[in-house]
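Every protein chain of the complex appears in place save one, which is left out.
The letters A, B and C name the chains in turn, as written, and every chain counts its residues from 1.
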Amino acid sequence: MESEFWTEMAGLLGKSYSDRALDSSRCRDKRVLQLLRHKKIPDEPWDDLTIEYFLGKLSAMDSNNFVGNMGVGEREGRVYSKLVAERHYRLMHGIGRSGDIGEMQPKALGSSLINKLSNSLALHAIQLSGIRSCVACRIFPVATGMTLTLCLSFLRKLRPFATRIVWSRIDQRTCVKCMTFTGMEVVVVEQRPTANGNQYLESDVAGLREAISKSPGEVLCVISTTSCFAPRSPDRVVQIAHLCAEFNVPHLVNNAYGLQSEKICNDIDQASRRGRVDLFVQSCDKNFMVPVGGAIVGAFSSDLIDGISTIYPGRASADPSIDLLITLLSMGKSGYLSLINERTTKCYPALRDGIAEWAAQVGETVLSGLLNPISIAVSLRNLDALCPDRPSNVCALGSMLFSRNISGARVVPREAKATIDGLNFQCWGSHISSKNCSYLVVAAAIGMKLEDVHSFLKVLSESYQKFRAKYGRSAE
Amino acid sequence: MESEFWTEMAGLLGKSYSDRALDSSRCRDKRVLQLLRHKKIPDEPWDDLTIEYFLGKLSAMDSNNFVGNMGVGEREGRVYSKLVAERHYRLMHGIGRSGDIGEMQPKALGSSLINKLSNSLALHAIQLSGIRSCVACRIFPVATGMTLTLCLSFLRKLRPFATRIVWSRIDQRTCVKCMTFTGMEVVVVEQRPTANGNQYLESDVAGLREAISKSPGEVLCVISTTSCFAPRSPDRVVQIAHLCAEFNVPHLVNNAYGLQSEKICNDIDQASRRGRVDLFVQSCDKNFMVPVGGAIVGAFSSDLIDGISTIYPGRASADPSIDLLITLLSMGKSGYLSLINERTTKCYPALRDGIAEWAAQVGETVLSGLLNPISIAVSLRNLDALCPDRPSNVCALGSMLFSRNISGARVVPREAKATIDGLNFQCWGSHISSKNCSYLVVAAAIGMKLEDVHSFLKVLSESYQKFRAKYGRSAE
Amino acid sequence: MESEFWTEMAGLLGKSYSDRALDSSRCRDKRVLQLLRHKKIPDEPWDDLTIEYFLGKLSAMDSNNFVGNMGVGEREGRVYSKLVAERHYRLMHGIGRSGDIGEMQPKALGSSLINKLSNSLALHAIQLSGIRSCVACRIFPVATGMTLTLCLSFLRKLRPFATRIVWSRIDQRTCVKCMTFTGMEVVVVEQRPTANGNQYLESDVAGLREAISKSPGEVLCVISTTSCFAPRSPDRVVQIAHLCAEFNVPHLVNNAYGLQSEKICNDIDQASRRGRVDLFVQSCDKNFMVPVGGAIVGAFSSDLIDGISTIYPGRASADPSIDLLITLLSMGKSGYLSLINERTTKCYPALRDGIAEWAAQVGETVLSGLLNPISIAVSLRNLDALCPDRPSNVCALGSMLFSRNISGARVVPREAKATIDGLNFQCWGSHISSKNCSYLVVAAAIGMKLEDVHSFLKVLSESYQKFRAKYGRSAE
Partner (left out) sequence: MESEFWTEMAGLLGKSYSDRALDSSRCRDKRVLQLLRHKKIPDEPWDDLTIEYFLGKLSAMDSNNFVGNMGVGEREGRVYSKLVAERHYRLMHGIGRSGDIGEMQPKALGSSLINKLSNSLALHAIQLSGIRSCVACRIFPVATGMTLTLCLSFLRKLRPFATRIVWSRIDQRTCVKCMTFTGMEVVVVEQRPTANGNQYLESDVAGLREAISKSPGEVLCVISTTSCFAPRSPDRVVQIAHLCAEFNVPHLVNNAYGLQSEKICNDIDQASRRGRVDLFVQSCDKNFMVPVGGAIVGAFSSDLIDGISTIYPGRASADPSIDLLITLLSMGKSGYLSLINERTTKCYPALRDGIAEWAAQVGETVLSGLLNPISIAVSLRNLDALCPDRPSNVCALGSMLFSRNISGARVVPREAKATIDGLNFQCWGSHISSKNCSYLVVAAAIGMKLEDVHSFLKVLSESYQKFRAKYGRSAE
């Protein structure tokens, strides 16, 4: 067909001209072929025209787009609204089949291929990020929390007699919910302050050992978390992996937005080599700048990924796979690495140093050391002093920032309690039950711009002043 | 602002002209207001311009789209690819918060509103379909299977001591997986042939009673299924609801594509009034012609819906909500009802009568009565006779149809075994363990066109002939 | 490349599955090939996926979309806004070259091909409409008025000594402007009432003969108009063509929206066979439901079309060609013919009969016979009577209709004068200088819906009543 097409073109345009277009067309087709053959993120970015051309080719392979197709089943990829059809590139069938989210759908070959390719490219991205030993991964079209639940449910199949999850505390509600979802008992092991007298927190490895050792056979798994808000540090996954190996207990790593940190990724890689890491989970949106809705489970054995794929009941949305595929093709390897580089070598240091400088000026302290390579916390002790009876008043600083166009800055008050599905937490938000000061947490995440850092520092300084002026007066 | 805009317009265009545009603009705004106030599917379809205008307004309410917004968190709705941004209307934040999929996100008010509205419109659609007593529903951004799993996990919270699920057998792999996912024991109650000697199948109510009555407190719930492939009939939900009420056991209805049948919906409505129905689940794509990826849980009490919303761990994709919102606004009440009407009064009768006529000519039998209002099965006994030793050869008819542009026609061979997660099934595909003949199943589903029925009948007749010619020869 | 693509596919998806997709892909490619080979409107509509796939292929053939292209010229198809790039399918180079709007651009082969194809398809549409002897046409990316000017400028090249244009009067300002643009003298020949005593108007053939015969060599051309507002009838092009042949004077037909009328098209066809028609011009938007901006010049000799193509100075917008190509592929031959059929056999009779019935009830008269197959005029004598001193007051009926969602209904007051570029017209709007009554004109144009006819009749009746009530009172 293709050759006939170009024969016609030569007739219509003249051979020498049509040959030049053929050259360029071949160049584009070569990119597609290389993608199909190597299943890796291309070295250089694909332009949008090539991406849409490729998606068009795939979309045409789904039966609902076959010329003349007639559907007599109950699920035929019919679509009512043209707006909906177009925004999904007419890919209507989702991915997976009843038995397996990785399985091919005969009615939807294009969608199936997207599923395959996006998983391959995600694996490449994981390896590029630094988890080089990772051999397989699977994108699930549910966000991180629900994906952790899938992992736990899968582990339950492997360990039907397990009753408890050992958890290195991190104060995110979702993390608690994904454990209580399973109906298992949750054994909470709190963070502890670092030995060197700093104010930041680290994994209580001894506490974890104690929690596991009582009856390892009843432990479904240990859950560690790498990417987290300061002053909590990433869990010491290497040591925890040692423990898990020693007691033969699965190890599930919540690596939500850790792919953007080479340090975290290296730790996971080391952990898998030296100890035991079964599965690690990361968010699509937080690491790859796509909409919320997908997460990736990685493993160091294909069997585990094949296994977890088979527990997902039924079909699923193709959207997270499509978004990730488009995005990784758009970035290219060069673009992805330079985004990470910008974050690591420009934004994070600028944010950290800027906050440290400001803190020194106003008499506050940076609460996170270099241990946390993404998130930075700074004390708000002077503000605490202005609202001695109402610890939560300090949260007004957060609202002030938000109304000044700063989103994502969190104020954690020095005192807060929470009960989540029957579990009680003291000092919720602090990852530890002992009281300290209130603090502000921000993050230098992938996609941040250096100019945002500067603007933020300016707004922070102004808002902090304004808070002091306002509450200082009312306190008098 | 609005009035200043129109003042400018009057200055630029002249007042009388600008007033005419203002009239029309008001007309459009009035539609939006009515939607916000009544939260119902509009009587008449919205045009795409109005839909995109409305989505643009909502999108602008998400903080990532605020003019001048700077993000300093780890999840800021950043997006890398413009293709991705545009296909999602720049709605990046998904829906829900850590604790509750129904909760508002302060950073993403537009997305939150879409979440609210799409749930309200879905409720309206459920009521329009005939389940009038339904008072609340929730769209989950996972397909039917996973949504059934969510329901079961929720019920486990309510009944922590339950160990078994009583299941009126339906031979869809997904249905089995969503039960085994939970780790519960599955008690299979097979279908039985109808009493009147016909060849179609119906719920074994006595068998269900027996399965429940042994130890009702240990039963997590009964799962009945309304929309299914003939010759299975929709479960007798009213009787099953009576049983559940009697034994105080939850009743979960898998209503996958049942909203398109007034008969099925009336049954569920009656069941809820006369007996016990806790939750019923339906597919977004199968009922509303959107892409695979969402399902709706309906209930007759708001508490149940609020409860199930809180077990979903973390955020979730907004896509199914956006697609459903766009689609229901595009249809309008009139469009939705006329689609259902077309299916019920035109396509289904045409398909049923056409098959019956053809079956009579070639000596086959329609295996489904009027009990199944969507799906139709017809025997393939003559083909069975041509491959006495290899029952599965009859499946070649399916391939012949598929390669002739018919998608969705299923051939179920007279013998097939399956083992799914440890459960063994005889005559898998037949919903019953006793052997019968092979058969072909098709469905008259929403969105089908009358001309597709006629084309299908023609292709079926030809392919059947061709099969007989081919295998007849080889059998000689 | 294509075969390598499918080899990869077979490897990824399995050969039997990938073969099915290949079948469908071939089916789509076959459509493209047929289009390239036959350059005709396809029998059946193309779906949007196929259209965008095809446009993507063409777009990739323009040098600005070549992979790795670097531009060092002053016009390189660079584009700043992604919104702009996408809405033009990244086709930036326009069509034509300095010397010829039909010429191929080596830098923009895809655009050049669109130019070729859209002209071929337009020719097919003209022939399908009934002008079967037409052998060539050219789309110009300027609307009808400017295109008529191009035709006149071209004729001036052929007849450098001509000084006058003989014009069968039609009261559209644009028609006058396109003549005065050239600086030529305009000889106005008014319409005259039909001989049969009806109130509608027809060409004054004797008057035209007189105007031509004085000095035929000085006549640049005769301009006749086929599609026009009633009570004017389409000019009697066959007789005018006879005159032009007799005196050897060019004949330019303004067929603005005449393609939608088989009757008008047959007349032009006959005129070209029996007499002389040099060029006829039609609007893209009025005949093919695309945006304003293009017109088509048709001829019965390729030389004339080649000639007129070479007078257009420089490049030009590709948009009208793209829009027409998309639209004709979307319609298919079947769709185009059925639109015309709906107009001719449903909307026009319904509108005509509805107005006649209403007119009879209220004591008004239909002013147009069957001679005008598109436009219908009805007297407003009763309203005239209410504003004896202010003839233009009757125009308020038009505003009333417009504010009731009726666009396109024109009220022509019984008295109005106009001076256009030095030419004075009595009773402007009436195509004749003698006073009659005011009237309302409407049209049954392509794309009209039958339900619009009914709604219009209702609104007309109400508004007419309202006008009488209002002005009747004030007249008392």
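A few points about this structure:
In this text, a contact is a pair of C-beta atoms (placed from the backbone, for glycine too) under 8 Å apart; a residue touches a chain by one contact, two chains touch by 3 or more.
As the structure is a computational prediction, the values presented were derived from the model and not from experiment.
Considering the whole complex, the residue from C:Leu36, C:Ile240, C:Ala316 or C:Val412 that touches the absent chain is C:Ala316. The hidden chain makes contact, of the residues C:Gln172, C:Asn255 or C:Ser272, with C:Gln172.
Interface note for the absent chain: among C:Ala10, C:Ile406 or C:Leu423, the touching residue is C:Ile406.
The chain that is not drawn here is touched, among residues C:Asn255, C:Thr327, C:Thr344 or C:Ser463, by C:Thr327. The missing chain lies against subunit B, touching residues 1-5, 8-9, 12-14, 17-18, 20-21, 24-33, 36-37, 47-50, 52-53, 56-57, 59-61, 63, 65-69, 82, 90, 104, 106, 109-110, 112-113, 116.
Across the interface with the omitted chain, subunit A contributes residues 20, 23, 82, 402-403. Residues of subunit C that touch the chain left out of the display are 48, 51-52, 63-64, 66, 68-84, 87-89, 91-95, 97-99, 106-107, 141-146, 148-149, 153, 156-157, 160, 172-174, 177-178, 181-183, 227, 256-257, 283, 285-286, 288-294, 311-320, 323, 326-327, 330-331, 339, 351, 374-375, 402, 405-410, 420, 442-448, 452, 455-456, 459.
Just so it is clear, only the chains that are shown with their structure count from here on.
Looking at which positions face the partner, subunit A and subunit B present mostly the same ones, since more than half of the interface numbers are shared.
In this entry, subunit B maps onto subunit C through a rotation of 180 degrees when their C-alpha atoms are superposed, rounded to the nearest 5. The geometric centre of subunit A is 56 Å away from that of subunit C, both derived from CA atoms. Separating the centre of subunit B from that of subunit C, both taken as means of CA atoms, is a distance of 47 Å.
Subunit A and subunit B have centres, each the mean of its CA atoms, that are 30 Å apart. Looking at subunit C, one finds that residues 20, 82 touch two or more other chains.
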